[in-house]
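After this line comes chain A, so read on.
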Amino acid sequence: MNKTNGMKTFLKALGNLVKKPVTVKYPFEQTYIPDDYRGLIEFDESLCIWCRRCEMVCPPGAIVFSQDMEGKHTYHYNRAVCIYCTECVRTCPKEGAIYQTAQPASCALKAENINNGWNALFEEALKSRAAYAAEKKRLAAEKAQAAKKDSALTIKQQGKCTNSP
Partner candidate 1 sequence: MKKILTSPENLKADIRQFYNETQHHFIVMNAVEMGEQMEIQWFFCDYAHPAEMTCFYMQIPPGTLIPTITGVVSSAWVAEAELSDLMNVDIENTEKGFVLEPDSEAGPLRKKK
Partner candidate 2 sequence: MSKQYEIPVGAQHISLLEPLHFKFTTENEKIISTAANVYYVHRGIEQACCSKFKFRQVSFVVGRVCGLCSISHTTAYSQVAEKLLNLEIPRRAKYLRMLVIELDRIHSHLLCLIHVSENAGFEALFMKTMQYREFSMELLEAICGNRIQYDFSIVGGVARDLKLPVAHEVVGRLKRFKPELDELMDIFMHNWTLSLKNKGSGKITRETAMRLNVVGPFARAAGLAIDVRNETEDLLPWKEVGFEMITGEDGDVHARNIVRLKEIYVSINIIENIINGLPESELVTETKAFPDGEAVVRLEAPRGELFYYAKGNKTQVLERLKIKAPTFSNIAGMVEGFTGNEYGSVPAIIASYDPCLSCTAR
């Protein structure tokens, strides 16, 4: 290495001492987030038609709907299971019912019990839906039976009517 080159290197090294670092001091500075970052999925209950398509397409199963005995749906979403793929938004037939924000998800905490808790919730939600479906079936069957009885009764009555001149 010749002398001028060595001098240049030395000066450059000196210059580096006063240069700003290239890294981002993360907790104190925000890292780069583009405008249409894929962030948290938000849900608007008033627009949803409860078709459950978003639940069906979601690859990791981060959305699930539970149902109470009156048939009312409740939406559940897990930000730690979600992979932010936007499939749910793409498939939703009702624009605006489910949408993606640019808000990054916060860390999952141990207290939230985000894995086992979610699995339990998922099972529960499926069970609640099955229970509602069974209940509905039972009610429908009851109704059908009642209707049958009813119609049998009316036929009888009608028969009576025709039979008695």
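The rule is simple: contacts are C-beta pairs under 8 Å (C-beta built on N, C-alpha and C of every residue); 3 or more make two chains touch, one makes a residue touch a chain; residues count from 1.
Candidates were picked such that all candidates are chains of the complex that A comes from, given by their letters.
In this text, all values refer to a predicted model and were calculated from it rather than measured experimentally.
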Touching chain A here (same complex, options 1 or 2) is candidate 2
Note: in the complex, chain A contacts candidate 2 through residues 22, 32, 34-38, 57, 59, 83-87, 90
